[in-house]
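Apart from one protein chain that is not included, each protein chain of the complex appears where it belongs.
As written, the chain order gives the labels A, B and C, with residue 1 at the start of each chain.
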Amino acid sequence: MSYFSDIYEGIKTLLTGMSVTGKYFITSRKGAITQQYPDNRETLKMFDRFRGEVIMPHNEDNEHRCTGCQKCEIACPNGTIEIIWDRGIDEETGKKKKKIDQFVYHLSMCTMCGLCIDVCPTDAIEWGQNFENSVYDRTTLTRVLNEPNSKLMPGVED
Amino acid sequence: METEVVHTNFKSEEYFINMGPQHPATHGVLRLLLTIDGEIIKKVEPDLGYIHRSIEKMCERDSYQQIVHLTDRMDYLSANINNEAVCLAVENALQLEIPERVKVIRTIIGELTRISSHCLWWGVMGMDVGALTTYFYGFRDREMINDIMEETCGARLTMNYNVPGGLMLDIHPNFVKRVKDFIAHFKTKLPEYDRLLTGNVIFKKRTVGVGVLSKEDAISFGASGPVGRASGYSCDVRKHHPYSAYDKVTFNESLKTEGDTYARYLVRIQEMWESLSIIEQLIDIIPEGEHRVKTNAVIKLPKGEYFQKVETARGELGVYIISTGTKSPYRLKFRSPGFSNLSLLNHIAVGGKIGDLVATMATLDLVIPDIDR
Amino acid sequence: MTNQELQQIIGSWQPELEFTEEESQFLNIQVPAKHLHNLMARLKSDPETQFDYLFCLSGVDWGEKLGIVYHLESTTKRHIVVVKVTAEERETPVLDSVYDIWATAEFHEREVFDFFGIKFINHPNLKRLFLTEDWIGYPLRKDYEDETNMILY
Partner (left out) sequence: MILLSITENIHNWLFSVMPAEVASIVEMVLIAVVYLTVFAVAGLFLVLLERRVAAWFQLRIGPNRVGYQGLLQTMADAIKLLTKELVGTDRADKFLYNLAPYFVIITALMALAVIPFSQEFHAFDINIGIFFLIAISSIGVIGILLGGWSSNNKFAMIGAMRSGVQTISYELSVGLSLLTMVVITGTLQLSEIIEIQKSGWLIVQGHIPAVIAFMVFMISGTAETNRAPFDMVEAESELGAGFHTEYSGMKFAYFFLAEFINMFIIAAIAATVFFGGWLSPFGITESIPELGVFWFLIKTMVLVFLMMWFRWTFPRLRVDQLLTLEWKYLLPINLVNIVLMAVLVWLNLTIRL
């Protein structure tokens, strides 16, 4: 007798399974879970904390907040950040002072761990939400984050 | 001697087959050398190392903060729990007092990670036994967790959210609401998982009695996580060596005694329910307070040896640190769950068919970077 | 069982064991290489200890010598002990395999062989696990150098 009850039970479970997929088939008009990516660029908004790339914000006077302390360079596990600095002369005090020449960021090596941003004492760098980083030439992924002729924002070092 | 020769002449021929490193069922770059007689498997020999990055050697030159981010890349499906393991080891060594808030959030995030890992496993399990649709249903639910993670941690897979001393950022204001939404959503979807796959007669035929692992063997082979628990071996680190906030919540260790593929499947499904209940218990009582304790910029552990176990989605992850008092560990060993679980594959797969091997491997839930480290 | 009790019981078996609890959260036993297999077999089979779960087997390069650290737990009594052993010499280190006591040791010992070059007597299948068969050197030793693949800073 278990022969027939096996068949009955088997068919029942199969039909239960089909009812699940069948339900989704009927309601498939409601919308897919997939996104049609390049088409929805306008509406696609990344979360504020999304880690796309490291950026260095500048204000309208072309000033940034990086003092060149190199803490991020030390914190980085992959050698993604290289800070090229030299000593400039402070105009107000006339003392020699460390300032950044180039903040080099190798995006191709970055693992988006966030340790550099975590460790930065002046909040000079932060996460950018751009994730479309594919390029044809790998060398273009090496970026200089500080803009040309930018300088340190006054008051950051205090 | 001569009779033996005659006998071997009539022996059916065994042959080798290379399963992997590129094969749909090995979930990554695992290579299995199968010795097969017809369809019957005579021997399984894993060949590893296709993505070995020598994380243990890298740890010997990195600071402790940097080590945390490397653990993301081991068992990437339970990245947060791996992070937590290293952080706990470092915090215990430094004897830091961790705020309650951090503990609770770590537990919630850890359980979310577990659910998301099991969702992916469920989808892939279905796919391995041939039900391709499960993959998308599993991923649909996992997507919600990924969104929660992305909003709070900033990344979907390799979060690096834990730091020694607490959490890198406080939780996002939307976190609690989103988690509650997810719980409500997932509670309606889990029974659907059962209806689609768990009860299915073909699925049961494929899994019941396949790849049986006895309790003694499970302990001897160092099986942990759902693999061990399906054999009736109580090995939940959250129960036996509670860490973070697991001593504050009540949950059942899902145990089965059959030890076959179906039992391992059921244990994981049960674990998803338990994880949901743990999150439910904690989500309303996240204490106020600091999300992080100040540590030195350069963490130097006191000289000594430290061991920390956590329960990842795959089983017991051990972090063994030998410190000589410098900024990097002298030796750091990860006892990864997948490595031990893989070692018993030969033991349970022999005698089955190729289809059985695939089903068994799916329930071992191997993540190759976890094995290769 | 507390660490003191464990130390008493295990210490009564063999005189050459060194016990320490310094710098570690568990009881550490330093065992001479020649007694390793005996001690391990006893640790598992003795009804009072019942260390049936080898949860971590790590090779360590202690500088002058290579050694192995075994982390053992009893699944019934829930006590943990750490057994440490060092091989006699650095060039061709040899130790007993514990594969016949805990099956998980097979893979773990292969990993140790792969990275530290410690040979295990009686191991059923001792060959490279992660690295290719023709790899020269043992990467996790402290004196290993590989100028092309390693970045040291």
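By definition in this document, contacts are C-beta pairs under 8 Å (C-beta built on N, C-alpha and C of every residue); 3 or more make two chains touch, one makes a residue touch a chain.
Just so it is clear, the model here is predicted, and its values are computed rather than measured.
Novice: In the intact complex, which of the presented chains make contact with the chain not displayed?
Specialist: Touched by the chain not displayed, across the whole complex: A, B.
Novice: Which of these, B:133, B:174, B:214 or B:277, touches the one chain of the complex that we don't see?
Specialist: B:133
Novice: With the missing chain put back, one of B:64, B:161 or B:203 would touch it. Which one?
Specialist: B:203
Novice: What does the interface between chain B and the hidden chain look like in terms of residue numbers?
Specialist: Those residues of chain B that touch the unshown chain are 15, 17, 23-25, 39, 126-133, 135-137, 140, 196-197, 200, 202-203, 205-206, 353-356, 358.
Novice: Spell out, residue by residue, where the missing chain touches chain A.
Specialist: 7, 14, 17-18, 20-22, 24-25, 28, 32-34, 36
In this text, only the chains that are shown with their structure count from here on.
Novice: Hey, how far is the Cα centre of chain A from the one of chain B, in Å?
Specialist: Each chain reduced to its C-alpha mean, chain A and chain B end up 26 Å apart.
Novice: Using the average of all C-alpha atoms in each chain as its centre, how far is it in Å between chain B and chain C?
Specialist: Inter-chain centre distance comes to 25 Å.
Novice: Between chain A and chain C, what is the gap in Å from one C-alpha centre to the other?
Specialist: 42
Novice: In chain C, what residues contact two or more other chains?
Specialist: 153
Novice: Among the residues of chain B, pick out those that touch two or more other chains and give their numbers.
Specialist: Not one residue in chain B touches at least two other chains.
Novice: Report the residues of chain B in contact with chain C in the complex, numbered from low to high.
Specialist: By the definition above, chain B touches chain C via 48-49, 52, 54, 56-57, 61, 92, 217, 219-222, 224, 233-235, 240, 302-307, 309, 316, 318, 320, 322, 331, 333, 335, 339-340, 342-344, 347, 372.
Novice: Residue numbers of chain C touching chain B in their complex, please.
Specialist: That would be residues 22-26, 28, 52-56, 58, 60-61, 69, 71, 75, 78, 82, 102-104, 106-108, 111, 115, 129-132, 139-140, 150, 152-153 of chain C.
Novice: Tell me, which parts of chain A touch chain B in their complex?
Specialist: Within the complex, chain A touches chain B at residues 9-10, 13-14, 16-17, 19-21, 33, 47-51, 71, 75, 77, 111-115, 118-119, 127.
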